[in-house]
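Quick one: the structure is below, questions incoming.
For this view, one protein chain was removed and the others were kept in their places.
As written, the chain order gives the labels A and B, with residue 1 at the start of each chain.
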Amino acid sequence: MNNKEDSRRNFLKKLGATSALAITGTQLLGQSVESGLRPYSASENYIIPRENGLKITGTFLDEISHDIPHQNWGEREWDADFQHMKAIGIDTVIMIRSGYRKFITYPSAYLLKKGCYKPSVDTLELFLRLADKYGMKFYFGLYDSGNYWDTGDMKYEVEDNKYVIDEVWKNYGRRFKSFQGWYISGEISRKTKGAIGAFHTMGKQCKDVSNGLPTFISPWIDGKKAVEAASDSLTKNNAVSVQQHKEEWDEIFDGIHDVVDACAFQDGHIDYDELDAFFSVNKELAQKYHMECWTNAETFDRDMPIRFLPIKFDKLRLKLEAAKRAGYDKGITFEFSHFMSPQSSYPQAGHLYNRYREYFNI
Amino acid sequence: MNNKEDSRRNFLKKLGATSALAITGTQLLGQSVESGLRPYSASENYIIPRENGLKITGTFLDEISHDIPHQNWGEREWDADFQHMKAIGIDTVIMIRSGYRKFITYPSAYLLKKGCYKPSVDTLELFLRLADKYGMKFYFGLYDSGNYWDTGDMKYEVEDNKYVIDEVWKNYGRRFKSFQGWYISGEISRKTKGAIGAFHTMGKQCKDVSNGLPTFISPWIDGKKAVEAASDSLTKNNAVSVQQHKEEWDEIFDGIHDVVDACAFQDGHIDYDELDAFFSVNKELAQKYHMECWTNAETFDRDMPIRFLPIKFDKLRLKLEAAKRAGYDKGITFEFSHFMSPQSSYPQAGHLYNRYREYFNI
Partner (left out) sequence: MNNKEDSRRNFLKKLGATSALAITGTQLLGQSVESGLRPYSASENYIIPRENGLKITGTFLDEISHDIPHQNWGEREWDADFQHMKAIGIDTVIMIRSGYRKFITYPSAYLLKKGCYKPSVDTLELFLRLADKYGMKFYFGLYDSGNYWDTGDMKYEVEDNKYVIDEVWKNYGRRFKSFQGWYISGEISRKTKGAIGAFHTMGKQCKDVSNGLPTFISPWIDGKKAVEAASDSLTKNNAVSVQQHKEEWDEIFDGIHDVVDACAFQDGHIDYDELDAFFSVNKELAQKYHMECWTNAETFDRDMPIRFLPIKFDKLRLKLEAAKRAGYDKGITFEFSHFMSPQSSYPQAGHLYNRYREYFNI
């Protein structure tokens, strides 16, 4: 050990020793990783089996904020975040949408002509470059005009994405080896009319232009916590039953399975003791239609009046354990950078990262 | 001074000197404590008398989150937090509840059989171990099934806690010298039917099994700020009057004072200029029934649209001054770890910690 290293260790040790220490635990813990120490107490007394859940190997990238405040990261922070992701085994990143209403992630000739605002930087190019750099698969999320949210009709999404898919494949898809799939970003539950036709049209176009790259969707279950983010309620009474859910999604999968390769239901709208019932139905349906069954393990907490901050680790664990029990094929999350990253603006996220690593012995 | 120390100081000094300094003030200030410097400017120009309020000597531990997002701390962070508490004179920690609905803090044979989820770690054991280590008194908060919140009837709480109290005393109470009391966690205001009987039954059982260890309650005053956390209002119109409050609590204290040793009214539901009126009644009633009169000095701010972040120091000061004027016996807070700790995920909490120390010259 050289003197500088010694000095640094000494500095850290002193920080750790003070009782009035004001640097957060996460921050100190993160530092110790570099010198090969574990970021948590080896004596953590687990009373449940470790490594008993499905691992998270993919995350959405929430660059276009819908209801999660933006972190204002530059390239340096995004690069660091891809490293944090890779360190826990994330191999897939999904840009949740390439645009939302007038805000877009890349300078789309088509969308700019329609009145969208030109972004400061081409985030799509940035993400693809980083995915290339760190050897990850990148899924491109389609454009969300907001018209569906306003009108309940998905025809606008189909119309816009006809241009977006072509343009993106031509300008980015061929250039970056990490461009490995498509995320059909329309978020539906059971009730959506026209969704089957719209998903089929968009899924088919994605596959047609890209020589059959995989596609997936991430709908929500119309469960008891399916309430508006800005509403003053945390739950509702008219939640869907498992049986209804099965019937409706049987019909939807039947209509889209030839052009949609995987379905990653959001796992946060139902209660923890409903997970097994819904998950086994989801798996059964996916198998019936030869689709992959993924889970979108939400890392934010839907049960709190602040919407939204990082989830309590044990809640995440329960959901990942249920996904493993149901034999799910892959776990992704919405999303790493706000809710699970050591550099998140929410320090609870860094602690969640440490708890996650500890549980999975990473 | 050796070279390493010199180097560290130099490092800190440089950090302090830059105009674009991005490490928060709290963090720097915390570091300087260790080298014996005060964490704040000695020239802080107070225009009010210092040390003129009741000190906070107890805090709830909010491990089972009801409406405050979880911080995902491991043992290392909890150990550090107990040190932070001790440094400002906290000698009492109260686990706010041992479980809430299906989430529980310890592997209760009874509650697991009823369908509760097994926690990753035994937080009850952890807290007792830390309380032992730092010489603090630990109060155990009873189980909250949520049935009372749903039905208004406390009979379920009585039923469940019959088993919980026995089990906890047997498995933990005898093992840890820090196990020094019970917190009857049902949060009521004036309106609750059946509360007297329920509190009496639970308080009596706590005392009976533990050879008379002290018990306390922490109800809320049905004041103007007594609104739902997720509601879109900050105040309501039908607040209780001081006279009504006195009459109703006279009746309640009359029914429970033989098995409840202290009452710590939450101080956040009334306005700052109502503090003296309500506090003097509370003190009078406590004296009449030979109970201790504590204040639950809330360290979060009820007046803001984000529910909840740390309170402004001057608001806390007004409440602690009123508690001192009224001759209260002890000050506790809900709660240190989110709203007052230097390692809180809310950095405002660390600043509150510094302001508090400054005011009390700690």
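Just so we're on the same page, contacts are C-beta pairs under 8 Å (C-beta built on N, C-alpha and C of every residue); 3 or more make two chains touch, one makes a residue touch a chain.
Worth saying up front: this structure is predicted, and the values here are computed from it rather than measured.
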Among the chains presented, those that the missing one touches: A, B
Listed residues A:77, A:208 or A:247, member touching the removed chain: A:77
Contacts of subunit A with the absent chain, listed as residue ranges: 3-4, 7-8, 11, 26-31, 33-34, 39, 65, 67-77, 80, 83-84, 86-87, 102-103, 107, 115, 117-122, 125-126, 228-232, 306-308, 342-345, 350, 353
Residue ranges of subunit B at the interface with the undisplayed chain: 6-7, 10-11, 14-15, 17-25, 29, 40-41, 43-48, 232-234, 272-273, 301, 303-306, 309-314, 317-318, 346-348, 351-352, 354-355, 358-359
